[in-house]
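Of the protein chains in this complex, all but one are displayed in their positions.
Chain nomenclature is as follows: A and B, assigned in order of appearance, with residue numbering initiated at 1 for each chain independently.
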Amino acid sequence: MSARTIEFEAKIKEKPKSTSKKNRGISWLLLTPVLIFFALLSILPTLWMLGLSFYDYTLTSYKPPSFNGLTNYLDFVKNEQLSASVSRTFLFLIIAVIFQTLLGILIGVFFWKNDKMPGRRLALTLFFTPMVVTPIATALFWKLMLDPTFGVINHFITSLGFERTDFLTNSSLAFPTLIVVDTWMWTPFMALMTLAALGSVPKAELEAASIDRLPIHRQITTIIWPHAKFILMLGILLRSIDAFKTMDLTYIMTNGGPGDTTELIALSLYRFAFKSFKLGYSSAVSVFLLFIAIALTAIYLYVLNARKKAEESA
Amino acid sequence: MKGKTIDFAYSRIGGWPPSAAPETQWADFQKYAMDNFGYTVNKITFAEAPFGELFQKVAPTLASQSQEFNLLIVDSQWLGALSEPGWIVKADDVFAANPELDIEPFSSLVTNTYQVYPDGSGTRWGFPQMPDTQGIFLRKDMLEDPKEQAAFKQKTGKDLPSTYDELSNIEFDALVEIIDFFHRPAKGMYGTALMYSKEYDFFSCAYYPFAYSTGGKIWDPATNNVYGILNSPENEKAMEQFVGLKKYQPANFAAFGIGDMIDLFVQGKAFSAWQWLAVGKFMSSDKVPADKVISIPLPKWNGQLIGAMGGQPWVINAFNDDDHMRVAVDVLKWWYTKETQDKFIKENGGLPWSAEGAANPEYLEVAHYVKPFLSMLEEGRSQDFWHLPEYAEMLAVQQAAFNGYATGQVKTAKEALEYAAAKQQQILFKAGRTDTPPPDNVDSLKI
Partner (left out) sequence: MSREIVMKPSNEKATKITLTITCWVTAIIFFLPIAWIIATALKPKNTVLDIPPKFLFVPTFSNLLDALQFSNTLAYFVHSVIYSFIAVFLAIFVSFLASYSFSRFKPAGTDFLMFLLLSTRFVPAAAFVIPFFQLFNILQLKDSFVGLIIFYTMFSIPFSVWILKGFIDGVSSKFDETGLVYGASRAHIMFKLVLPQVRSGLVAAFVFNIIFVWNEFLFNFQLGGLKTYGIPVGLFTSITKGGQVDWSFVASIGTLYVLPLALVIYFFQKYLLVGLTFGTVRGEV
């Protein structure tokens, strides 16, 4: 090794602590833009919302906002209609995300195994369009396609000899139909996440495994899953949070109906905030939803970190 | 104002030509302002949203005291929500300063619907822009077809009415008989179409005539009590009758709104449609041309008929500066001139609401639906529902419950009305509008 190299390596190994002050300055400087955005456009409105949740404040009422403590929260909890809405949303979330994940993984694996496929780029682009087209347009057209009188789906159903079906105003079919449409829309996302997750598995390990003739299920458990799970679980978390907030689809396709079989909590929140302008009450509901989302994420991160730590120590 | 140049903006209902008419005809106002008052108005700008979303666009703007819109076209229900916080100008004050604007209406329906809040007080806030009442559109060609007439006579022993005079006083049961006769789902023709949608006020407004005409009331304007009034036996029977008509409609009737009525009727899939008459212009197409369509007022229930009111008033933004306030009043003056109203009614889908306009024979000839519209505008023929600021919340709970009954989620009309009445009583009680509390079980009620 030349003297120059030794000197070079020594400098690198040093990592002098005395420059860490300078680094700290730079590190915070680099963070400043994001922090400003965050403080002004995220923290501020959240605190505002938190504050509003303790007031009785209707934008359109002649009465000025008045402090009413936990009344909004208690009203929310007591309201059976809303509680049903929350459990319904959870049900929607769980069923939809499970379907989307399973289907997404399946399709993702197909595409992953087939990386030399002719026209792969075009196929994937077509496959991704459901989540890219403006939701207003897709929701409206699904409503039309499912229409008993004018819809193309019923046209096929009746020409195959089955009975004309009403999907969106039938109390037992509306909710499943919503899940099907949501699945159509977001399975591509989960497939995308799967592709990325599988892509994050080191090729070297996979090759070694196939040389060793490791059976496929062992490959999955010992190589693929440990690497892929991070991205996949992140995808599931993101999708879960978004599914919880679903509103466009149900608003346009069924408006929460028939009755309230597809009334998801985000839609109820929208109604309070925008139809009745009960800002205090809707803020309380939002704070509640925020806590649920934070809890879900905390659980996810805890599980992920716990596994990570377990592996690092193993 | 002489010599000044000014901008002007208004808010309106999206995709609704009568709301767009002021913009369409704006060049006339620019000329009017220059000729009469000597100032220049720039091209008008506007904000629009569909019915259900317009209030949410307009309310925060007014709450922030902004001049984003100088004039607003709003729904009649919003008069309370807009006037109580002091966001709009009291029309009475404008009338006092500009008596020529205080035009004699065709009937007290106009005043009570488009102008008055609180209901029954006589204080006026709105200026009528586009009136609307309910009616029924029918396939004239099918009624006039001699083969159909013979078949009907054979089936029922009665003559099939086919002229306006014969149909305009028809009884409900007789009308249903005709609907039943033309109900041929196997051939792709449904007997009728009505609105049962949960959205906005569609179900409620379609249902109200059934209730009103058989003696039902929806609330007591004097005491603001709902419970015991809305959930009455008359309203129950009326709702059962209303939802009972589903047997003449496609399976997804529970989602029908204005647009669905139009689609079904103009695609030739429905013999009749119970529709707002202002939409008359659109109730024909190349498949069902206008000469095959006839429109009539709603039927009578044992000689009684009270329909629901639709339509929109203008209101003036209370936060306009002096210049814009002045221009807003001038716009109204221009809007109510005979030339403007002529153009509005003859070319842009407008309808008359004043005594003078209603008496104008030219307007009757503009379209076939003007006649039934005016007959529904007569004294006592229609009424509007609450203008209270809490209307949005009250509407939401009742729409959910009623729609639930239409879809079978709520088993009986009684339960649906009970739920709506109890929740509405609670809403009004909490808002301090009534001293009567809701029933004790209100919180445990579910659809």
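Quick notes
As a convention for this text, a contact is a pair of C-beta atoms (placed from the backbone, for glycine too) under 8 Å apart; a residue touches a chain by one contact, two chains touch by 3 or more.
Everything numeric in this text was worked out from a predicted model, so none of it was measured.
When the missing chain is restored to the complex, the residue among A:Leu82, A:Val97, A:Ala174 or A:Met193 that touches it is A:Met193. Within subunit B, the residues in touch with the undisplayed chain are 14-17, 45-50, 53, 56-57, 60, 64, 66, 68, 188, 258-259, 262-263, 266-267, 276, 279, 281-282, 285-287, 349. Taking the complete complex into account, residues 8, 11-12, 23-24, 26-28, 30-31, 33-35, 37-38, 41-42, 44-46, 48-49, 52, 59, 107, 110-138, 140-142, 144-145, 149-150, 152, 155, 184, 187-188, 192-193, 195-203, 207, 210-211, 213, 227, 230-231, 234, 238, 241-242, 245, 247-248, 265-266, 269-270, 273-274, 277, 279, 282-283, 285-286, 289-290, 293-294, 297, 301 of subunit A touch the chain not shown.
Here is the rule we use: only the chains that are shown with their structure count from here on.
Taking each chain's centre as the average of its CA atoms, subunit A and subunit B sit 41 Å apart. In the complex of the two chains, the subunit A residues touching subunit B come out as 58-63, 78-81, 84, 147-150, 164-171, 254-261, 263, 271, 274-278. Remark: subunit B residues 52-53, 55-56, 59-60, 63, 81-82, 84-86, 190, 197-199, 250-255, 263-264, 267, 269, 389-390, 392-393, 396, 400, 403-404, 406-410, 431-432, 443-447 touch subunit A in the complex.
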